[in-house]
Each structure stands twice: as C-alpha cells, then as structure tokens.
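A single protein chain has been omitted; all remaining protein chains appear in their positions.
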Amino acid sequence: MSPATPGSYPLLSVRNLSKHYPLRHWWGGQGSLFRAVEDVSFDIRPGETLGLVGESGSGKSTIGRAVTMLNPPTSGTVAFEGADLAKLSPREMRRMRARIQMVFQDPYGALNPRMSVGDYVAEPFRLHRPGLARAERRDEVEGLFARVGLDPRFARRYPHQFSGGQRQRICIARAIALKPSFIVADEPIAALDVSIQAQVVNLLQDLQDELGVSYLFISHDLRMVRYLCQRVAVLWRGRIVELADVDALYDDPRHPYTRRLLGAVPVPNPVEERARLAAAALMPPTHPDEGGALVEVAPGHWVAGGVEFQT
Amino acid sequence: MSDLGLTESGVGLPAAAPLRVERGPVRDFWGRLTARPTAMIGLVIVVALLVMAVFADWIAPYDPIATDWGAIRAAPSLAHPFGTDEVGHDVLSRIVFGARASLGAGLTSVALAVALGLPFGLIAGYAGGVLDMLIMRLTDALLAIPFLILAIALAAFLGPSLTNAMVAIGLSATSTFVRLTRAQVQAVAAEEFIEAARAVGNPPWRIALRHILPNIVPAILVQATLTIAAAIIAEASLSFLGLGQQPPDPSWGSMLNVAKNFLEQAPWMAIWPGASIFVAVLAFNLLGDGLRDALDPRQRT
Partner (left out) sequence: MSGSESMVGSEPAPLLDVRDLGVAFDSEGGAVHAVNGVSYTLREGETLGIVGESGSGKSVHVLAMLGLIPRPPGRITGGQVLFEGRDLLAFPERELRKVRGGRIGFVFQDPMSSLNPGMTVAAQIAEPLRIHLGLDGRAARLRARELLDLVRIPDAAARLDQYPHEFSGGQRQRVMIAMGLSCRPKLLIADEATTALDVTVQAEIIALVQDLKREIGMAIIWITHDLGVVAGIADTVQVMYAGRILERGPVDDIFADPRSAYTLGLLRSLPDLSRGRAGRKRLHQIEGAPPDMRDPPPGDPFAARNVYATPRCRLEPPPLAQASSAAPGHLVAAWYDLPALLAAERAAPGAVP
C-alpha cells in the first residue's frame, strides 16, 4: 500500500509520516488537532530529485522540516541511509546533519546578518571537521565560493551587500560544503527574480550531476518542477494524492486535484493562454474529496483512491 | 509594491564590480552614528566626562577634600571659578572628582546589571520551559518594586557606601536586562537563520552564543546607555539621601545634599552639581537614542 521503490535501494525512506498540532481557541476552549501532514510515505533514491508540489498550507514545508528533524514528525519513520532519524539522540542527529542539508526559501532570512558570508560558509567545517587547519578551511571556502559562481574575495562581506540570487548561492555553498547525500530545497527560487531563477536551478542541477546528491525539491512552481525533478508527489491538505514519474504525472494526471493544479498554470504563449482561459471558464470547479489510500494504477504511478480515477 | 524594496537593485553587486572596502556591520554603524548631530553631541560630552573622571587628579585645581578656612562659601572668583562650599572645598574640584563617583556608579552598576541580566535572559529566552518560568517570575517580582525604592532599600540594607550604592543600583536594574534580553532572544530565535544554523548541526550553546548573541548586542547596548543615565540619577539620589558617597568624598548627589541648606546664601553650591547631573544624563540619553537609530538593522533596507 505504500509507494515503495522497486529496484534501487532508497537513500531516504519516509513511512506514514504525520505532523499534528494541537489547536486551542484563544480563550482556552477545548483542544482539537490540526493535521498538517497525514500519513505520508515516499522514497528518494540516490541521485534523484523528488518534487513536492501543492498549494500553501498543503504541508509541503512541514514535510521538509519533518524529514530533516528540524521539526520532528508526530508519528511515522524517516529512515536515512538505514538510520531511523527519529531515534537518534540530539548529538547523533547533529552529526547526521553533515549528510543532510537544507536550502531555504528566503535567502535574506536564512543568512545571519552579523556573520560574514565566509564565516557562514565555513561553519559546517568548524562543526563537523574541527581538525581542519585554518588555511585548509579557507581554501575549502574559497573553492565553494568559486563553485557556486561567486568571487572568493567576497567572503569577508556581509549578507546585506549581496543581491537575492547571490545570497541563495551562498546558502547553497554552505549546504554542499560537506558533500551531503541529501538536500531539502524548500522553495529555493520562490523569492528570486525571474531572470535569476534559471541560474539557481541550473546550479542545483550541475551540483547533482557532480556530487550525486539527492534533492527533495519543494516548490509551487510547476514549470520548474517538471524541468528539475525525476518524480513528483502532489500534496493536498497534508496528504499525497498522486505520486509518479514526472512525465507520467504531467502527461497523464489521474487525480482531479492534480489535473486542476496543472490546468491552472499560465502558458507564456498568448494564443494558447487565451484558449486555456476560455476553456477553464467553461469547466465546472472540481472539489476533490479526501481520496483515501494510495493505489498503484500503473508501474510507479500512485493515486489516492486508486481505481476510481483510472482512465 | 514588490519593487519598492530597493534592496535587490540597491545592493546588487555585479560579479565584475570592483572590490570596495569591506564594510562590516561595525563600520556601517559608525557611519550612521557620526551622521547624527545629536548623537555626536552626546558622545563628545560623554567622552569629555570620562576624561574628566579618569584624569581628575590632573584636571582639578585643588584637592577636593582639602578645606580652606579662609574661603568659606566664597562666591565664584578667579581663584575658585565655581566658588567654595560651607567648609571651604573648591566646588570645581569636587565637581571634577564627583564625576568619578557619578560615572563610576553609572558604569559599574550597569555593567553589573548586564553581567547578571544577559546570561539569565539568554537562558530564559532560549532554553524556555521551567527555567524560563522561574527566572521570569523572579524578574516580575523585582520589576513590581519601583527602581529607586528598591535601590534605596538595598542600599539601606547593605549599609551606606558608594560601592553598596552601585551594587544596589545594579541589582535593581538587572530585571530590565533580563526582560529585554529574553524578548530579543525570542525574536531572533524565530528568524530563519537560526533554523539554518540548526540545520547545519550547531549545538544549542553555539547557536545562543554565535548566532543569537551578536544579533541582540545592539539592543542591549542601547538599553545600557540609557540605563547609565538612570543610574547616574539613582546614584545622585542615594548620595543625596546619605546612602551613597560618604563625606568628605565628593559626589554630585552628596554635594546637592549639603547645598540644600545654603540655597539662598550660596546658590553656586547647588547649581554646579545640579547642572553636572543634568548634562551627564542628557548626554547619555542623546547617545542612547543615537545608538538606537544607528544600530537598528531594520531601517536599513
């Protein structure tokens, strides 16, 4: 019933992950549960990019923070390179962070305004390779700056002296410092200008080709997800409603919500876009229901509720 | 309104841009501080007062506790520019030496308050839980007592002396710094770069010291400067009440205490220490306000 990976051994294996928050009225009335994420399972293979798409409040970012234990899940398991992350002690988890990294949405907020960007990028070495000599560390940092397309002489500057795209490169440099096997990229291009987004996406792709790192690419940009990801999971109200190889999902979406989502993306072509708008106006709005458990409707193509959406 | 934010274009450094002088936060801050005339006036007066206190031995024309029975309550003259008091002390010399007591009390007591308040505030704000509750309830209790009343009670309990007055003022001001630190820590801890610091594997103590502390120092510094002004008044008040500097050693507050008996006969005895307190307090307040404006990173973008 869970979308396990046939063939290759997964790098990350998430099973029945849920994150609940107790809700209480401000006057202290009786509590209920907000189910931010409910019973989510997926695998990520070595060197693979899994896209996680969905609208605001669908639980995308919650999953990103749950699998990295920054905000641990309420229940479920997250197995990474064979270790159950939820069972690690805080100390062991901190050591594990050399292998799991994160790139955040807001490159303004993710940088410490009172730390030079060189110190910021050097921090993983200080924490995880304390034996490294100062000169070696500086060489490593310079190499990372060059790798992400920044002048190494900028290392002594502070975050406010950089543009948004440059800041995101700095965050990426820090994330790849220890050559992790897995990076959660939470909306890494959402805060960037259109002309900068392609630069960052190309950088992420190049780094994957070079280092073999796996990504969990969380995004609401459905065009970029199609470009960057091998497989995609569609989230709706905290549940995965569809999970498939990217081409299968985009060319043959089965779940009504996936169809609605893909059908809402504007096309940068006036003739097609006007036709799309006209067609959309005639389509009745669909309100998918909860869906239920994932069912494999085609090899590797999982849909909530399964059979009823088969075409 | 997205492109009203001038940050992107304003600081966009094309990769080919020539390297300028590295501008760290400290240099930025200094540039903004020196651009504010009122802050600079405050800074100049504060520095002048500090110089006066440190080099009092060289600056003061007379020994401040030497009595001159030939010049009792003498009006200002060339020999005694600020006049003399009821036992023939030179008022100018006592003002100069009194700066030691006043500024010393201000700086020492605030240093004590910060030294106690900062760690407790950090623990309360970052660790949370039971520790937070304990520290904050104690702070609340202390804050419920007015600052000066608490200082008077403590000074009376510890016994009258300048050192005890400093301790009393410092302890009374501690709760302010606990509160401020805690609030600042909580605000900074919610920022994304703290999550980023956790994501890269920082242990909690390193997050608190390396990532949170540098970001709250500005607010603490501003509060400390403003509290020095309040502490100077507190020291003057305690000395006025006889709970601070003991005669014959001079302090502005104790000088006022004596002067109140001779307001009509020798007004200069009250005017100069009064004016000194006024100028010192004003200077620290001006400097504190200027620091606040210059250190606020929010208004930069």
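Labels for the chains are A and B, by order of writing; each one numbers its residues from 1.
Throughout what follows, a residue touches a chain if its C-beta (ideal position, glycine included) is under 8 Å from a C-beta of that chain, and two chains touch if they have at least 3 such contacts.
Small disclaimer: the values here were computed from a predicted structure and weren't measured.
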Touch criterion as defined above, residue of A:Pro10, A:Gly165 or A:Gly305 at the omitted chain: A:Gly165
Applying the definition given at the start, please give the residues of subunit A touching the unseen chain. 55-56, 163-166, 193-199, 201-202, 205, 220, 222-224, 226-227, 230, 246-247, 250-251, 260-274, 276-277, 280-281
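One rule holds in what follows: only the chains that are shown with their structure count from here on.
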What's the distance between the Cα centroids of subunit A and subunit B, rounded to whole Å? 48
Which residues of subunit B touch subunit A in the complex? 7-8, 11-13, 15, 19, 22-25, 191-193, 195-203, 206, 210-211, 214-215, 297, 300-301
What residues of subunit A sit close enough to touch subunit B in their complex? 68, 70, 94-95, 97-98, 101-102, 104, 106, 108-116, 123-124, 127-128, 149-151, 153-154, 156-158, 160-164, 166, 171, 174, 193
